[in-house]
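The other protein chains are all here in position, but one chain of the complex has been omitted.
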Amino acid sequence: MKVNEFSLMIGGEAGEGITRAGFLFAKACMRGGLHVFGTNDYQSLIRGGHNFYVARISAEEVYSQADFVDLLIAFNAETIQLHRTELASGGGIVYDKDDSAVNDEFIGRKDLKLFPIPLRKTVIEQFREQPLLKNAIVLGATIAIVGYDLGLFEKVLKDTFKAEVAESNIKASRIGYDYAKNNFADDFEYRLKKKDSVDKQRIFVEGNEAIGLGALRAGCKFYAGYPMTPTTGLLHFMAANERKYDIIVIPPEGEIAAANMIAGAAFAGVRAMTATSGGGFCLMSEALGMMGMTELPVVIVMGQRPGPSTGLPTYSAQGDLRFVIHAGQGEFPRVVIAPGDIEECFYETMRAFNWAEKYQMPVILLTDKYLVESQRSVEPFDINRVKIERGAIITGQYTEQEEYKRHKITETEVSPRAFPLTKGAIVRTSADEKDEYGYTTEDPELTTKNADKRMRKLVCLTKELEERGIETVKFYGPEDAQATIISWGSTKGPLLEAMKLLSRENIAVNYLQIIYLHPFPARKVAKILGTAKKTIAIEHNVTSQLSSLIRDNNLRDVDHKILKYDGRPFNPGALTQKIKEVL
Amino acid sequence: MKVNEFSLMIGGEAGEGITRAGFLFAKACMRGGLHVFGTNDYQSLIRGGHNFYVARISAEEVYSQADFVDLLIAFNAETIQLHRTELASGGGIVYDKDDSAVNDEFIGRKDLKLFPIPLRKTVIEQFREQPLLKNAIVLGATIAIVGYDLGLFEKVLKDTFKAEVAESNIKASRIGYDYAKNNFADDFEYRLKKKDSVDKQRIFVEGNEAIGLGALRAGCKFYAGYPMTPTTGLLHFMAANERKYDIIVIPPEGEIAAANMIAGAAFAGVRAMTATSGGGFCLMSEALGMMGMTELPVVIVMGQRPGPSTGLPTYSAQGDLRFVIHAGQGEFPRVVIAPGDIEECFYETMRAFNWAEKYQMPVILLTDKYLVESQRSVEPFDINRVKIERGAIITGQYTEQEEYKRHKITETEVSPRAFPLTKGAIVRTSADEKDEYGYTTEDPELTTKNADKRMRKLVCLTKELEERGIETVKFYGPEDAQATIISWGSTKGPLLEAMKLLSRENIAVNYLQIIYLHPFPARKVAKILGTAKKTIAIEHNVTSQLSSLIRDNNLRDVDHKILKYDGRPFNPGALTQKIKEVL
Amino acid sequence: MVTIKDLNTPKKNTWCPGCGNFGILSAFKGALVELGFEREQVVMVSGIGCHGKINDYVNVNGFHGIHGRVLPLATGIKLVNPDLTVIGFSGDSDCYDEGWDHFCHAIRRNIDITLIVHNNMILGLTTGQATSTSMPGFKTKSTPFGAIPPALNPLAHALVAHGTFVARGFAGDPKHLQSLIVEAVRHKGFGYIDVFQPCVTFNYLNTYDWFRKRVYKLQDEGHDVTSREKAIEKSFEWGDRIPIGIFYKEERPTYRDNLTHIKNTPLTKVPIDDVNINSLLEEMK
Partner (left out) sequence: MVTIKDLNTPKKNTWCPGCGNFGILSAFKGALVELGFEREQVVMVSGIGCHGKINDYVNVNGFHGIHGRVLPLATGIKLVNPDLTVIGFSGDSDCYDEGWDHFCHAIRRNIDITLIVHNNMILGLTTGQATSTSMPGFKTKSTPFGAIPPALNPLAHALVAHGTFVARGFAGDPKHLQSLIVEAVRHKGFGYIDVFQPCVTFNYLNTYDWFRKRVYKLQDEGHDVTSREKAIEKSFEWGDRIPIGIFYKEERPTYRDNLTHIKNTPLTKVPIDDVNINSLLEEMK
């Protein structure tokens, strides 16, 4: 019997509420003191196609989905066909009893438990054709099959839905629960048990929400965003909270408008943000340069998905690293931060606003679909870990003798900001090269000086990051190891899981996660690579862009590259295998 | 006496026809068998400001302007003030006799010849206030001062202008000529003499025109372009030739439209091109990815100017190398070629169309203001050096058994193209990932296969470039040298001049010009750097982007970087100095 | 000449059951048959959105481009080869938000193409947000407190942009829509049809019923298609009665008609192997 180590998959067509079902189940598990990771896989369509959600539940902290499925809830035969090989031996399938396509031969495996349940029939007979209730039925049944606590699930339903909806869901889940209790032997290998005492209340949150929470907490007051997978969820989150948080969330006519609107908002004096994906980022790239030139603080969330072009719009990738570092003509400072997990999504968003304002430049949060659309149970964020730092701002009135100079050349490379309407200060800026007052200029010396000033901001930032010990990289695993894995972004989850697996086999690898990609923490990377026996880069792109950054910054190549660019995340077991192959 | 080694500067306000004047003079010199290089410096405004044109004339081939000015034609006092220190000792100034601001004290140098000429007065009295005729007057005078052939100049006027305009210009130039002959001693140190027999008729052509000629000769049939300095001249050139060459030149509503229009034209089956600068390229970057994804052949001319953002819109820079290599989300093949001189502008444009069609991908010609807006006397282009190669095209009718697959996966990585209206073939493509027929797909294996297919095109291209001995790099100077200079693009001209100067001092350096920046000719670069004693990168940017490419591709840094990013080109002497400093 | 069957493709249709796009698809296929085209003659150009998937469902030449750029793509194709019949399929966000830049300009130029806008008054494929044609007060995930501005009136814009064929169809009446498409394609110049396309999944407001109750046919009421003023007035009719049909129609030279040097020549047929540039080189001497 396997207790509290369970991987559930729910699969079917788009539009069946699969993600929501997974979310409800996961939350019920979390509330019983278990750890949960959940992620979905869907195509770029609204109905039909094939969708699935996987939830991994464990007594220990989990960082990614598993390689195998212990229980498959299949809303159609296709789901079984597509995923039967992923089922663990001794696993089970929950499906509609009346689905005539499904039979032993179709399933083709003898090592599985089958849990046929009357689904459509129940929906038709008892719920006047509310098809989404079949989710509650199967989840109720699942809870019975794994011996979990139905009460916790009912409570989640109550907290999530309006009373009426909650009620019919509860009713449906009980039907499923009772049916399973009555019809199946109580011998399923996998069990979920709630912890007797739940030490810490966790939250179940996805990357987009964590970024949104970070932005709200950081005081973001203006959000302009045109929908684009995978960051559309962030738009929805911000829009939903517009009134509660006294902010403005405006739906613009496109990404060019979005970027220029937040530039305007930043100039006027508030923290402003937008989010997009590759195509939208292309359209923002001209405004990005303007922000660099006019020294505006903004935060841009970039959610990667497989390109080129529209590519696989609902899948995940890491193909845009070099692109975001170099986008926009000319050379100007920017920060590129790639959070690797839900917590980093929150804290790095808060930091992003600080760097943006302190150094007056755009900060890009480089994420991907797998990160921002996956959920994990985590400890509630420490809202005080990152303090608000706004840099040099002239508040009240400007009283200096000399006229206010928006682009004053100072020793710290930062020109104190005044916002329009500051008594005594005229605030002038230009996307053209300009003098300290903001008047345009074509003077060669001033041009050189300004370019130096702008680029030196990165030097100052690098210094501050080092001096304050900001974790621009993180290091996991034993110092002495057979190999050092280097990666960035969402590969972190499967990698941490893979390291667990490797250590079970007594294979010691360590792992360098690079969070700040630009400016590149070359010194720290050099130090760790200096002692590494063998280096392995793990990325979701074709050309191993991180290796290219390392070559460029550290003059050494990474020994092995494990690259996957089919839109799907690594599974920990498969990744372990790949790592072992190059060890 | 210095014969046929002469540097002329004409300076004044914008709108005075200074560039045109320089052009006329230069052409007259060229027709006398002399070599000429000409370039202009102007601000982003239409009238006023300060403009100047410099022409360097020599018996030998010249590649750039000189450090010093031998004769300054100053249309106003400001010009003298700004450039007096650049005048060579023994040089002269031509200016308006009636400009009361100019006197010995104002000029402040005793080592110069002064040539005051009645300009405004003559224009008013003799030419009913046609102010532009003052150009002809001063040029006539200049010809007298340097003892050149007025007949050649008159012929240029006749060939350039309509009869009536030519006539008044000729009249004006004669007035200037006679005035100078009568009023100034015949002892100016600098002399221009036409060659007795002009061996070869050269052409005087600027970079934009050379690219335009290359495009026309290559069979470009569709040009869409929104004006943007410095490539506006190319737009004008193409538009002027629309009717003569049976092409379409359409002024679109912006760069996004331009890029998508040429994508459509390429899909329909013709060679298509656009040109822009950084800001416009940003806006095109989304379509660029689409071209990569849909395997469309197009040529994009990118004219760099100092950024970030609008920066110094009428000056020159090389800050966009990394940007154009990485622009667009995801990873897709593209070629980036940086011609370094007028001839390369022509030949590489012709090649660009070939690579685009053979490998079905966008090709970027990376130029800059200094290259495309400077002129040089060169031998007429060899129109047969680069043959038209269109790659695999299905002409007439498609007759294969299997249905036509626009994106067929083949051994050569290239899928033969059919154009819409090819009997028997349905041509389908998509910016989404797709199967061989062009239907969208989200299949992981196909995604991987297609990504590999697309990226392998660069491998095949690299192979072809090597096998055919295409000059992806050029090497100048002695093999055994104190140092190897590495550069790309328009720095070539001043560098070749600097090498002349260095060799006069018996300092041997050699020079590796990288023409193909992407795919990077790493093997060739490695070979040359392998034996280099000391390496020096020369670029017009802040971060030495070429060095970064070399680090990335060759795992070695360049020893010294000589960087200039004030919008102005290197002068050969100043560059020589810088090189000597690091030797 | 093509039959409906020839037009089918092996791709599984993934639009939501009942989606208005089905009406557009069948009207379009019907129109191609009625027009008597060969498959090779036709090029579909589509944007990104639910509408854009139509490219996978009709077996003619097709370019599924990026979001918002149907018109410049189609312009490039048509100008280069006027023998092709080029038909654009765009969405309300694709055409009136992201791609708004191009709409009025392509119309002004009178490029000889057809544009069909699947106007479901919502961003469908991104799971339901307000677009510029969403009605004020419309609550979506991007506008949980209601869309704010008055809806864009794309027909009026087409009319004041000197549109030469301006029509509106309803996906719930595919026969009528088919006749509009046939006329638009036959029209020499830019044939524009905005189509009410109910999104059964996200647009809870502008449903089939909502439209059925309101739409009426201009051509049933003797509307004068030669009066631009009348057409503009009609384009603002919105409420209990909403007109569909042809609002305005006029003959005016197309962009290509003005390119007298190439007339109807497909540029794909102009040889390029030995273009003579000598006279230009000569001028530079």
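A few remarks follow.
Think of it as A, B and C in the order they're written, each chain with its own count starting at 1.
As a convention for this text, a residue touches a chain if its C-beta (ideal position, glycine included) is under 8 Å from a C-beta of that chain, and two chains touch if they have at least 3 such contacts.
Keep in mind it's a predicted model, so treat the numbers as computed, not measured.
Partner chains of the missing chain, restricted to those shown and counted over the full complex, are A, B, C. Taking the complete complex into account, A:Q201 is the one of A:Q201, A:T410, A:T531 or A:Q577 that touches the chain left out.
Within the full complex, the residue among A:A224, A:L465, A:A481 or A:L575 touching the omitted chain is A:A224.
In the complete complex, the residue from A:H50, A:R84, A:H236 or A:R271 that touches the missing chain is A:R271.
Residues of chain B in contact with the chain left out of this view: 14-15, 43-49, 225-229, 232, 235-236, 239-240, 242-243, 249, 251, 253-255, 279, 309-310, 313. Across the interface with the omitted chain, chain C contributes residues 97, 100-101, 104-105, 108-110, 132, 148-150, 152-153, 156-157, 159-162, 229, 232-233, 235, 255, 258. Hidden from this view is one chain, which touches chain A at 31, 201-205, 209, 213, 216-219, 221-222, 224, 241-243, 245-248, 250, 252-254, 256-272, 286-287, 289-290, 294, 380-381, 383, 388, 419-432, 438-440.
We take it that only the chains that are shown with their structure count from here on.
Each chain gets one centre point, the mean of its Cα atoms, and the points for chain A and chain C are 37 Å apart.
Chain A and chain B have Cα centroids lying 45 Å from one another. Shown for chain A are the residues in touch with two or more other chains, namely 43-44, 279, 309-310, 313.
Touching of two or more other chains is recorded for residues 48, 53, 66 of chain C.
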